[in-house]
Structure formats: C-alpha cells, structure tokens
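Encoded as structure tokens, here's the structure I'll be asking about.
For this depiction, one protein chain was excluded, whereas all remaining protein chains were kept in their positions.
Lettered A, B and C in written order, each chain numbered from 1.
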Amino acid sequence: MGRTPPGTRAAYRAFRTLPTRWRDNDEYGHLNNATYFELFDTAVSLWQLEHGIEIRGPKATRFLVVESGCRYHSELRFPDILTAGLRIGHIGRSSFRYDIALFANDSDTAAAEGFFTQVHVDSSGRPAPFAPNVQEILTRIAVVAD
Amino acid sequence: MGRTPPGTRAAYRAFRTLPTRWRDNDEYGHLNNATYFELFDTAVSLWQLEHGIEIRGPKATRFLVVESGCRYHSELRFPDILTAGLRIGHIGRSSFRYDIALFANDSDTAAAEGFFTQVHVDSSGRPAPFAPNVQEILTRIAVVAD
Amino acid sequence: MGRTPPGTRAAYRAFRTLPTRWRDNDEYGHLNNATYFELFDTAVSLWQLEHGIEIRGPKATRFLVVESGCRYHSELRFPDILTAGLRIGHIGRSSFRYDIALFANDSDTAAAEGFFTQVHVDSSGRPAPFAPNVQEILTRIAVVAD
Partner (left out) sequence: MGRTPPGTRAAYRAFRTLPTRWRDNDEYGHLNNATYFELFDTAVSLWQLEHGIEIRGPKATRFLVVESGCRYHSELRFPDILTAGLRIGHIGRSSFRYDIALFANDSDTAAAEGFFTQVHVDSSGRPAPFAPNVQEILTRIAVVAD
C-alpha cells in the first residue's frame, strides 16, 4: 500500500512512559483505536504541564485540537508498557502540530504514530498568536522540515 | 487555513443516533477528542452488525483499523444527542475507508468528520480479499469519486 | 450466597434509554464493570439537568459522590439497548442516595443494580443543607422505607 514505514525513537524528542490498563483492550483483545488518542493526549498534557504551559485555571493557555490522526502499525495490548515519543512537526503563528509515537515495551519501532494539530485560541475562542514564551517552549522539541 | 468546509447530512448514506454521556466531557467541558473515535467505532460496528457483516465469533470477518483521523469543526458536549452519518469513501480488494460525521442535535452541518481505513485480514492476520457478499454490502453506502 | 434477588422496573421511578457502545465491552466480550458507573452517572446527570438541578456553571449545585456500588446480576454486552431505572432510596439534610438499575433490552429484571451516595457541598467543599427546591425535586422520585 505504499505506506511510510514506522518511525523509530530517534525521530522523537521527548519521551514518557505510559502503562496500559485492562480496560484499554476491547473485545478483540487489543488496544481499542480510541485508546491511542487518550494516550497521545496524556503525553502531550504531561509535557505541557512540566514545561510551564498552563492548560488549566484562570491564566491557562487554551489550545483546541482541530485535527487528529493515527496510523496503526502493529497491535498493542494490555499489559504492555508503552513509551510515548513526542515532537513538534509544524509550528506557525497560532497553530502547531504534535507528532506522537507509541513504542511497545523495549521496541525501537513505533507501533502507532499520530498527530494533534492544535490552535491557540483567546478567551472568545478565536485563533490568537502564541505568547513568546509559549513559542519558545514549543520550539524545544521541534523537528521541522522547512 | 484553507480547510475543507464541514459536510452536511446529504453527503452521508446511513445514520445512527448516538447520545452522549457525562463522562464524554473532559475538564474543558466538551467532548474529549478520543470520545469521537469511540462514537465512530460504535456507528460502524452497529451498521456492520445490522447488515450481516459478522464481527464476532468463530465465523467473524475481521477488519483491522490501519489508519484513522478526525477534523473537529465545532465543539460538542454532553448532553448533546448526536447523529452519526456514515458512508464508504473508498473500496479496494481488501481495504476500504469509512467516512463518518457527527451532527449535533438538529444541525445539518457536521461538528466533526473522520475516517477509519480498515483492512480485511485472514486468520493469520494478513490482508485478504473481501468475500463477495461483504463487497456487496459495503457498496450499498459507497460514495466513491473514481 | 443469600443475595437479594434482582429488582424489576416497578421498583424504579424514572427511566432513561442508554445505548451501549463497542468500547463498553472488554476483552471478555461483556460490559466492563467500570462502564456500569459511566451509565449510572449519565442517567443521574440527565435526570438532574431535565429537572432543573443545575450541575454546571456559576450557579451550579455541586454534589460529590462519596460512595458508590454495584451488584452485577447478569452480563450485558454491546449492542444491548439498556434502560436505566432511577429512584432516590434515602434523603437527608445534605446527602442522599440514588439507586440505579440497568435493564437489558425488553427485560423486566435488572441486570445490575447500583447506587451513588451524594453529598451537597458549598463553595468551600463542606456539606451544606439542600436548597428547598432541590429537596422538593429529589423527593419526586423518592422511595424511602422510613
């Protein structure tokens, strides 16, 4: 099918260990496809919290997910211990894209790769340029082609 | 950003009512982005079950999701009553793509549009051509450009 | 084991249709035990919203769940269409208990019966007496022994 081959850990910039749960498996005995997005979201939220991008409270920077996607390379299943790899693959004035991979246990090859395109919005919900410090933080894990 | 405008109900071929749940909302008070994939999966599974594509049991036809995605046009929130619209946007020999939209309450404009690309696999997990009856069933809701 | 026999619809006062989702099933092919609490929560939230108990926003009445439980009488599985039955089994000055049953499809016998004991809290998180209108609303579906 001409699919891009799965990425490896070297293609990502920040990592986070994410254990699986019994309920992540669906009736087919593997991670349900929605579970991947729960894990992506968790990796992204943890990274933002730890790098000082406040996503809650009165001074929160609010990002809306406008597009997401996932390519499933191989099955994952509870009780796999996953590692999420994170990088920023695109960054503009008010939007950017997180690329996220999930690696099973000690594997160096991604079992799944996905993305979240997020837009920074102001209090009225309209796209607004990043604050300079947010731009700087995001750039730390950027891997951008152009 | 040059995004494709949201689709309307007329662009879909089968519909299913899907109520939201309290837990679908995340801390931002709107549907978490992973919830959309739970709803897509449910709409697709119900349609398959009702059209005689067995997805469970010893004689099950097994489809693996190899890619999924979602564009989020506008926020959804509990207690919205959603309608999922379904169509098949591509069909090959062993793979096909469901396109799924979610409409809030009485809205004719999709709040979100996503897809599942699925591959039919045999008992060893390898891609295998559809049985003729499966091909025929899938074609019933196909809206294919070429 | 001397268990109380399952209740019937006649023992409940308000009803709500709750369809199941593909992801509700776990690897055993039946509803995961946590799913029951998602459904209980949804039935309770819908009933509160429709009877004018505001659970969100600046004027929200805030209830904290302090205890919950469920007895599982018989298995449920996607794509069952469930009916939640609701009643209030205890009401005090600042706390009360919802009893909730889940009925599968057309069954008159509960497949599961659970409860939420909730405490009304003020803005500091301390138990506080119900407003009179809240007390009156809750009493509408009360079935209280003493």
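Following the convention adopted for this analysis, contacts are C-beta pairs under 8 Å (C-beta built on N, C-alpha and C of every residue); 3 or more make two chains touch, one makes a residue touch a chain.
What you see is a predicted model, and the numbers here were worked out from it, not measured in a lab.
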For the chain not shown, which residue from A:9, A:23 or A:51 touches it across the whole complex?
A:23
One chain is left out of this view; which of B:23, B:56 or B:90 touches it in the full complex?
B:23
In the complete complex, which positions of chain B touch the hidden chain?
22-23, 25-27, 29, 32, 34, 78
Against the hidden chain, chain A presents residues 18-19, 21-23, 29, 38-39, 41-42, 45-46, 49, 56, 78-79
Considering the entire assembly, which residues of chain C contact the chain that has been omitted?
1, 3, 27-28, 32-35, 37-38, 41, 56, 62, 64-72, 95, 116
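Operating definition for what follows: only the chains that are shown with their structure count from here on.
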Same or different for chain A and chain C, where same means more than half of the interface numbers show up on both copies?
same
Can you give the whole-Å distance between the Cα centres of chain A and chain B?
22
For chain B and chain C, what's the span in angstrom between their mean Cα positions?
30
Return the distance between the CA-based centres of chain A and chain C, expressed in whole Å.
35
Which residues belonging to chain C are in contact with no fewer than two other chains?
22-23, 29, 78
